[in-house]
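Report on the structure given below.
One chain of protein is taken out of this complex; the other chains stay put.
The letters A and B name the chains in turn, as written, and every chain counts its residues from 1.
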Amino acid sequence: MKESFFRSMTWMHTWVGLLVCWLLYLIFFAGTISFFRDEVTLWNQPALHSIQAPQERIAQQREQIIAGVDYLKATAPESGRWGIYLPTEREPQLNYAYEKPRPEGKRFGGWQDHYINPTTGDSLQQPRETKGGNFFYRLHFDLHYIDVRTARWIVCFASLFMLVALISGVVIHKRIFKDMFSFRKNKGSRSWLDGHNVSSVLALPFHIMITYTGLITLIFMLFPYPAMTAYDDGVRGLFNDVTPTNVRTKSSDVAAPLTPIDSVLDQIYTNWPNADLTRFSIKDPNKTSATITVRASTGTLVRDQTPTMLFNGVDGSLIAKSVDEYSSTEVFYDSLTALHTGRLANPLLRWLYFLCGIAGCIMIATGCIMWAKRIRERMKKDQKASFGLKLVEGLNLATLMGLPLATCAFFIANRLLPLSLTQRADKEILAFFIAWLAVALFSLFKRAKMQWYLLAWVNAVACISVPLINALTTKGNIVSYLLNSQWALFSFDLVCLVCALLFALQAKKLRTQLHTPTPTTRSNHVTKNSLVEQKA
Amino acid sequence: MYAQPVNKVPTRNPLLKLKMACKANVYALCVVARFSAAIVGGYIFTAVFTSLLSLILPLKKSDAVLLSISLTILVYSCVFIWAFAVKSLKTIWITILLTSSACGLSIALLKGWL
Partner (left out) sequence: MTELLQFSLCLLAFNCFALAKFNHYRDVFKARPSQKQSQQFLIAAWISILLSLLLCVIKHQGYGGLLFCGYMALSVLLLMIFYSFKPSWVKHMSVLNVVLLLLSGSYFVVY
């Protein structure tokens, strides 16, 4: 296409990046928040804020399971599915859930949750209806308002473009080690380029890892062909081969008493003496087809498949157990998914993941801003902006400034919407998209520095109002969180405040640029002149 | 790298106009053609190549599949970049179609479909 390999890579980097940068920004943004999915969900449910993390969490698990089964036996003997969700380090509440009666033609009726404070054993009031962190988790790969499968295909191709852009970016960045720590301020598009380089280089291993592994999580949709060639029943055949606990049983209607839970628990603890159980679920309880599935935490092992045991619910015999020893290929494949989801991460690593995710957002944002800036700088004085440039600038403003505002709107809606609202969770999401749409309409109108400046202030105010509204509408606030060492909630509010500060700084910076007659164009003339000289 | 401004010469000849429009859009067409070669061609090649890989890797069946699945993205991105690095579109398509059909043929032979 172009003369040299280097030039063709530059050309590709520009186009591949520009085509999908806004979608990628959304994916990175939502994904970065999803690293704190459980913490965000907790913040969105003030009813659960009073729970203290239990002291001897693992030691209590046996009692909690027995009590849970008793509770469910008494409350929902006819339900098709019971689930006992044990408290983890990130989710302090105990949950005894059962499936609601299935509507006609549906395969699952949804969970009826019953939250319990694990330290006191009291039932908690039903928390407000919200999607919480799960909204961002789903947005990250299912997008919203469109068919899930289409959305995933789009996300897959966007990620593929990202990977290609990353690789070509490394190729075209000749001074990768030389410029590692340099950032030149106030130099027009040169500064944007430096910002782009620094944010991509500092977390380069993370960027490549997260993009590659992200594609691997959806690989069975993108490339089912190897499994289809090797197995007659395709991907399902592979799953059945790899995970022995993946056994499907037909539901029956014949009643049969549930096996004593004690004997099942004894078997679990003889197999896994120090197990940290996370979930204990029973399918078709009180039927002849009853099965019990137990899942344990993987801890900090780089492994995605949770250790699982499957029991017969009538006679209590062990049907299947996940393999303890993986082959090296399985370890390799499985670790890829584990790296992406980061479920293994302790708080330190989780924050590092978060930091790298933000670096990714900055990388994408600076990349698309830089493109528009360069075109502007190259334009002649009296030349009119082309439609493409206007479109790019509009999308830049709408996504880069719109998404933070939409996120704030989501959290504010969580606190301000009346609790009795029907389909409250969907209304919160609606607030998210309305805020975003408002910014998009605003940027349709004009996209100059002034608009960036205004939106920076709007964002700063929105960010600061999240912890403020939280303090006004719930019992806790950022100070009480600090005093009671509720770190998840404290960090949430702190991050909001930091974002507010950053937006305020941005606004201040933009104001100085608005008042002084653009230094960027002047430096741009200098570069142009030097170019002309070189040519001459 | 970027769209070049087109000289606007007033003309009345419709044929010339059409030619000019084509010329102006040649660049855009190039971009589209290159992308479709990279995306579609890359996808076809990767799908067939990794399927073959899952059959010939000297590992347990599930291991072979998992390994080739883990490598798909690597193969795809390499082909993608190659499609942008090579000068002529024709070379790309011919290479991709030839190698893919060779891989497909070997799969068919190995599975005994022929």
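The working rule: contacts are C-beta pairs under 8 Å (C-beta built on N, C-alpha and C of every residue); 3 or more make two chains touch, one makes a residue touch a chain.
This one's a predicted model, so the numbers in the text were calculated from it and none came from an experiment.
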Result, missing-chain neighbours among shown chains, is A
Among listed residues A:33, A:242, A:339 or A:500, the absent chain is touched only by A:339
Listed residues A:19, A:66 or A:355, member touching the removed chain: A:355
Which one, A:123, A:150, A:300 or A:383, makes contact with the chain that was left out? A:300
Touching residues on chain A - with respect to the absent chain: 177-178, 180-185, 198, 201-203, 205-206, 209, 300-302, 335, 339, 344-345, 348-349, 352-353, 355-356, 359
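Please note the rule applied: only the chains that are shown with their structure count from here on.
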Chain centres from averaged Cα atoms put chain A and chain B apart, in whole Å, by 31
Chain B partner, complex, touching residues on chain A are 1, 5, 8-12, 14-15, 157, 160, 163-164, 167-168, 212, 215-216, 219-220, 222-223, 225-231, 238, 241-242, 327, 329-330, 332-333, 336, 375, 378, 383, 386, 388
Using the touch definition from the top, list the residues of chain B that touch chain A in their complex. 1-3, 5, 30-31, 34-35, 39, 46-48, 50-55, 59-70, 72-74, 76-77, 80-81, 84-87, 107, 111
